[in-house]
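Missing here is one protein chain; the remaining ones are kept as they sit in the complex.
First chain written, first letter: the chains are A, B and C, and each begins at residue 1.
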Amino acid sequence: MENLIALLVAAPLLGAAVLLCGGRRLDAVGHWIGTVLAAASFVIGAILFADMLGKGAEEREMTQHLFSWVPVEGFQADVAFQLDQLSMTFVLLISGVGSLIHVYSIGYMEHDERRRRFFGYLNLFLAAMLLLVLADNYLLLYVGWEGVGLASYLLIGFWQHKPSAATAAKKAFLVNRVGDMGLSIAIMLMFAWFGTFAFGPVLEATGETSEGKLTAIGLMLLLAACGKSAQVPLQSWLGDAMEGPTPVSALIHAATMVTAGVYLIVRSGAIFNGAPDAQLAVTVVGAVTLLFGAIVGCAKDDIKKALAGSTMSQIGYMILAAGLGPIGYVFAIMHLVTHGFFKAGLFLGAGSVMHGMNDEVDMRKYGGLRKYMPVTFVTFGLGYLAIIGFPGLSGFFSKDKIIEAAFAKGGTEGWILGGVALLGAAITAYYMTRVMLMTFFGEERWRHAPTPSPAEPSVEPAAETHGEHAEPHPHESPSSMTIPMIVLAFGSVFAGAFFGIGDRFIHWLEPVTDHAHGHPPVSALTVTLSTVAVMVIGVGVAYAQYGRRPVPVAAPRGSLLTRAARRDLLQDDFNHVVLVRGGEHLTRSLVYVDHTLVDGVVNGTAASMGGLSGRLRRLQNGFARSYAVSMFGGAAVLIAATLLMRAV
Amino acid sequence: MNPVNYLYLAALLFTIGATGVLIRRNAIVVFMCVELMLNACNLALVAFSRMHGNLDGQIIAFFTMVVAAAEVVVGLAIIVSLFRSRHSASVDDASLMKL
Amino acid sequence: MSFPLLTATAALPALGAIATAAVPAARRTAAKWLALLVSLATLVLAVVVLVRFEPGGDRYQLTESHAWIADFGVRYELGVDGIGVALIALTALLIPFVILAGWHDADPLETRSSRWRPTQGFFALILAVEAMVILSFEATDVFLFYIFFEAMLIPMYFLIGGFGDRAHAGTDEKAAAQRSYAAVKFLLYNLVGGLIMLAAVIGLYVVAGNFSLQEIAEARANGTLDMATNTERWLFLGFFFAFAVKAPLWPLHTWLPNAMGEATAPVAVLITAVVDKVGTFAMLRFCLQLFPEASKWATPVILVLALISIVYGALLAVGQRDIKRLVAYASISHFGFIIMGIFAMTSQGQSGATLYMVNHGISTAALMLVAGFLISRRGSRLIADYGGVQKVAPVLAGTFLIGSLATLSLPGLAPFVSEFLVLVGTFTRYPVIGIIATFGIVLAALYTLVLYQRTMTGPVKPEVSAMPDLRVRELVVVTPLIALLIFLGVFPKPLTDIVNPAVEHTMSDVQKQDPKPEVEAAK
C-alpha cells in the first residue's frame, strides 16, 4: 500500500509533463487528461485513506523511500514520503478540491486558446503541493514549497500579455522567496545543530536542545509561513495574485497553497512547543494578519480582492491557532479544511458571477444578481453563511474552536488574542455581508454602467471578445462550473459538523499533532454565544450600510482608514518607496560604482601607464647627442654605483 | 715623474673627448672627439704598459690605431654620404626618427 | 602500456581543430559538421572516462606520466579525480551544443576573399579551447596545468574579439571598438593573473624542486617539504590571484560582463560555463592541496569577497539593461557561491561547489543559448527592445523561463542542489556569512524574473511580432540541456558519488573536519 504514495504525486506530475511538452496536438483533449489525472490522484488518496482507516490510530503512518537524493558526507537528503493523518487530510483536501476545480476550469477556460497549458500548470501545482505535504524531510518539503510557488507564479501570470498579471506573478514569487529564505535558513540551522532535517529525527531532537535554538528555528519557519500564507509582513502579494484566473484564486490562493504555512507550523509543532517565544510571535502574526486582512476585505470593491482579504484574515485565524500550541493545532487544521471548502466555493461563485458579467469584477457594478444566477447565488450564499460562522455550518464549528482556544491561552495574552479573534469574527461577518449584498441584492447597477470603470481596469481578457461597451447579460454558468460549486457548498455546510461533533477530527489528528484541551477563562458556551453575537452585529452593520441604502456606483471617497485599506493599508506604498525605490537607487549607484570605481581603477592604471609611456617617450628626441648624454650619464651612474657598492 | 700623472692626463683627454661628443654639432668634429677618446685610451694603455713592464698595452695601442683608422674609413663614408644627401654635417639635423 | 585515454580525450579536439581549420574556404558546411562530429566523438571519450573512473578507487586515476621538460622539473602527468571527471564530462557535453548553437554565427557576411575563412576559424578555435580546457582539468603537474591555463586565453581571445555578436551590425565601427576592448580586457586581466601566477609557479619550483602535484602534496603532508609560512602565503596569493581573475571574484570581475556582452552567445557560454570553471577547479585542486595552511589563513578574506561577489553580482544584474550582461553579472554572483563553497572547507560546501560548477555550466548554457537565439531574431541585446515574446514564440519563452528558473536555483532543477549544499556547508562553519549569502537567492529571483517579465510578457512589441519560434536545430540544443537540468536536480546521486571521494581527499589535505552537529540526532 505504501508504494501508492508516490503515485499521488506522480499522476499529476505526469499530467503536467504530458500537457506542457505535448504541444498543440493535445489541445483538444488536454483538459481531460489534466482532470483525469487529478482525479486519479484523488482516487489513490481515497484508497490510501480507506486503508488508513482500517488500521489502528498508532499504525496509520506510512512511509515510502524512493531514492537517495543528495548524498554528501554528513548530509543525506532522501526522496521519501511520509503519509500520516495530517498529510492524509491535506492529500484529500488538495486532490479533492483540486479535482473539482479542474472540472470547473473546463468550463471557465473554455474560450482560452491556451487551456491545455493552464491544465498543465494546474497539474504541476497539484504535484508540487502533494509533494509538499507528503515529504518526510524539510528539504523535500522545500522542493514542494518552491514548486507550488512556481505553479502559483505561472498561474497568476497566466495571462502574461497583461503587464499587471506579469507583475503580480513576479511579485508573488519574490515575496515568497523572502519567506523561502526563512525556510532554507531553518533547514541550515537544523542541519548545523541536529545534523539532519528529516521530520522524525529533528522533532525527536528538539528535546535535547536549548530553547534559544528552537526559537531561532521557529522564527525562521514562521518567516517561511508568512511568505507562503500571506501573513503580515509578507502579505502584499496575495491581493495582486487575484490577477490570475479565478479557478487559480480558488485553488491556490484560497484553499490549498496559502495554507501551506499552517501545515509547516503544525508539522513542526515539536519545535514550537519548545519555543514559547516563537509561538508568541506566531500568534501575534496570526492576530495582526487576521485584523489586517479583515480590514482590507471591508474596503475592496473588487470582489476577488475582497475575498483575498478574507483569505488572509482566515489564514490569520489558522496561524493564530497554530501558534497556540497543542491546544490549537487540530483546530487550525480543521479550520483550514472547512475554509478550503467554503472559500473555494466562494471564489468559484465569484468566478461564476464574473463569467456571467463580462468579467466585471467591481461589485459596485453588480447588484440583484440572485435572479439571474440562482445556483451561484445559493452556493455562494451557503459559503457566505459558513464563513461568517452561522451556527451549524462548517465555519461555525472551526472558528468557534479557535476563538475558544485563543482565550484558553490564558492570562492577558489570552484575553487579547481572544478579543482580536472575536473582533475578527465581527468584521468577517461585516465584509462578507457587504459582498453578498452588493453582489446579489439591491439595484441592478450594471444596467447603468456598462463600461468598466477606469479606476479598476478589467481583469479578464475575455472582456475584449465580449465587447467592452456591451451591457452585460447575466446568465447562469454551465454545469461543469456549477457542479463543483454545489459539491463545495455541500462541504461548506456539513464538513464542520462532521468534524466537530464528537471531536472526530481531534481523534483523527491527535496521534500526529498532539492535542491538549484548552480551558478558556470563561465557559465555552459564553465564547460561542459571543461569537454568534458579534457575527450578528457585523451582519447588522453591513446590512445597515449596504442593504438598506443604495450602493453608489462610484466609490465614495471614504474615511482615511477606508482609503488606506483600499490600498492594502499602505503596505505596498511602503514597499514601493523603501524597497523598490531604494533598491533601484542601490542598483543604479552600484552600476555606477562598478563602472567608475572598480573598472575605473584598472582603466586608470592602464591610462596612467600610457601617460608614463608618453612622457618617457619624449626622452627619445631624435638627437644623437642627447642619446650620448644618456649613455655618458648612465656610465657615470654605473661607475658610481659600482664604487658605492664596494664602499658600502 | 710619477707615472700616475699619465693616467690623469689620459682621463682628462678622455673626458675632453667625451665632452666634445656631447657638445659639438658637426659630425666630423664629434668623430674627432671620439678619436681623441681613443687616443686617451692609447695613452693610458701605454702608460700601464710601461708601469707593468710588459708589452701588452703597447700592442693594444697599435691595434687601436688600426681600428681607429678603420673607423675613419667607415665613419667618413657614412658622414660624407649623409652630408651629400642633406648638405649639412650637423648631427642635430639628423633627427627624423624620434619618439 | 594501456591506452592513453586522457591524452586521447584532449588530443581529439586538438586534432579536430587543426583539421577544421584546414577545410577549404568554400566548404564551410563541411567544417561545421567536422567540428560537430569531433566534439561528439570527444563526448564519447569523456563518457568512457566517466565509466572507467571508479569512484571508490585511487585518488587519481587513468594516470599517464611521461618525461617532458626535465630541466624545468616538468612531466607530462595526467590524472583525474572525481572533480576533474565531472568537469571534463561537462566540457565535453557542452561543446557540441555550443557548436550547434553557433552554427551560423560565423558565416561570413560577404565573400570577401577566397582566403578569408572565418567559419573554419571559429569552429577550430572552439575545439582548441575544448582541448586546452580538458587538459587543464587533467593535468596533475602544476606547470603543465599552467601552460594550458594560459594558452587557452589565445583562442578565447580570438573568439571574443573576432566573432562578435551580430546584434550590432558587423560593420559598425563603434561595435568593433567595443568588441576589441572587451577582448583586450579579457586577455589582459587573465594574462596579468596568469603572469602573477607564473611568478608563484617559479617560486614553487624553487621551494619544491618539481611540479608534480602528487609529489608536492605528499611531501607537504608527511612533512618532508617544509615551507616557511610567509613563502606559502605569497605563493598561495600568486596562484589564487590568477584563479580569482579567471573565476572571476569581486573586484576582479569587470572583464566578464564586457566579454560576455560582446561575444556571441555560444562563446559567452564557452567563457562562463567552461573556461571560467578552470579557475574554480584550480582553487580546489591547487590552492587547497599545495597550500593548505595559507588557504586556511586566507579563508576569511576570501569568504568575504565571495559574499560580496554574490550580493554585488546579483544587485548589478538587477541594474543591467543588456540581456547578456545581466547573465554575466548573474554568473559573477554564482561564482561567488562556488568560491564560498570551496573555502568553507566543509564536505557539503566543496561537494556543493563542484556540483555547482557542473550545474552552473548547464544552466547558464541553457539560459544564454536561448537568450542568444532570442537576440539573433531581434538583433538587439537591450531588454527594453523586447516584450510579449511569449505570445509569438511560446517554446522559446518556455525554455527561456526554465533557464531562468535554473538560474534562480529552483528546487527540482540541478542548481538548487548545489546551491543549497554550498549554503549549508558554509553555514555550518560560518553562520553569518551563510545567512547573508542566502539573500542571494532572493536577488536571483528578482533579476531573472524581471528579465523574463520584461522580455517575454506584456503586450507584443511590433518588432517581435513576426518572431519565429525555436527551430529544430535550436530545439536540439536546448532540450537535452533542460532534460539534464531536471535529471540532475532530481537525481544528482551519480554525480555526487563521483565527487564525494575527491572532496574527502581535499578535506584531508587541508586537515579540516566537518563541524559536528551539536545534537547527534541519530542516537
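FYI, a residue touches a chain if its C-beta (ideal position, glycine included) is under 8 Å from a C-beta of that chain, and two chains touch if they have at least 3 such contacts.
In this text, contacts and distances are computed from a predicted model.
Trainee: Have a look at "Sarcosine oxidase subunit beta", "ABC transporter permease", "NADH-quinone oxidoreductase subunit N" or "4Fe-4S ferredoxin-type domain-containing protein" and point out the UniProt protein name belonging to the hidden chain.
Mentor: "NADH-quinone oxidoreductase subunit N"
Trainee: The complex has one chain that is not drawn here; which of the drawn chains does it touch?
Mentor: A, B, C
Trainee: Out of C:30, C:69, C:395 or C:490, which touches the unshown chain?
Mentor: Within the whole complex, the residue contacting the unshown chain is C:69.
Trainee: Residue by residue, what part of chain A touches the chain that was omitted?
Mentor: 606, 609-610, 612-614, 616-617, 619-620, 622, 624, 626-628, 630-631, 633-635, 637-639, 641-643, 645-646
Trainee: Just the residue numbers, please: which parts of chain C touch the chain that's not shown?
Mentor: 67-72, 112-113, 115-117, 121, 146-148, 150-151, 153-154, 157-158, 161-162, 171, 173, 176, 179-180, 183-184, 187-188, 191-192, 195-196, 198-199, 202-203, 205-206
Trainee: Name, in rising order, the residues on chain B that touch the hidden chain in the full complex.
Mentor: On the chain B side, contact with the omitted chain comes from 2-4, 7, 10, 14, 17-18, 21, 27, 30-31, 34, 37-38, 40-41, 44-45, 47-49, 51-52, 54, 56-57, 59-60, 63-64, 67, 70-71, 74-75, 77-79, 81-82, 84-86, 91, 94-98.
Here, only the chains that are shown with their structure count from here on.
Trainee: Using mean Cα positions, find the chain sitting nearest the overall protein centre.
Mentor: C
Trainee: Between chain A and chain C, what distance separates the C-alpha centroids? Give it in angstrom.
Mentor: Inter-chain centre distance comes to 37 Å.
Trainee: Mind checking the centre-to-centre distance between chain A and chain B? Centres are C-alpha means, answer in whole Å.
Mentor: Taking the average C-alpha coordinate of chain A and of chain B, the gap between them is 96 Å.
Trainee: Cα centroid separation between chain B and chain C, in whole Å?
Mentor: 65
Trainee: Residues of chain C that contact two or more other chains, please.
Mentor: none
Trainee: For chain B, write out the residues touching at least two other chains, lowest number first.
Mentor: Touching at least two other chains: none.
Trainee: Looking at the complex, which residues from chain C come into contact with chain A?
Mentor: Per the touch definition, chain C meets chain A at residues 188-189, 250-251, 253-254, 312, 315-316, 318-320, 347-348, 351-352, 388, 390-391, 398, 405, 410-412, 416-417, 420-421, 423-424, 427-428, 431, 434-435, 438-439, 441-442, 445-446, 449-450, 452-453, 456-460, 490-493, 496-497, 500, 503-504, 514-522.
Trainee: Which chain B residues qualify as touching chain A in the complex?
Mentor: That would be residues 18, 21-23, 25, 30, 91-92, 94-99 of chain B.
Trainee: Spell out the part of chain A that touches chain B in their complex, as residue ranges.
Mentor: Checking each residue of chain A against chain B gives 617-618, 620-625, 628-629, 632.
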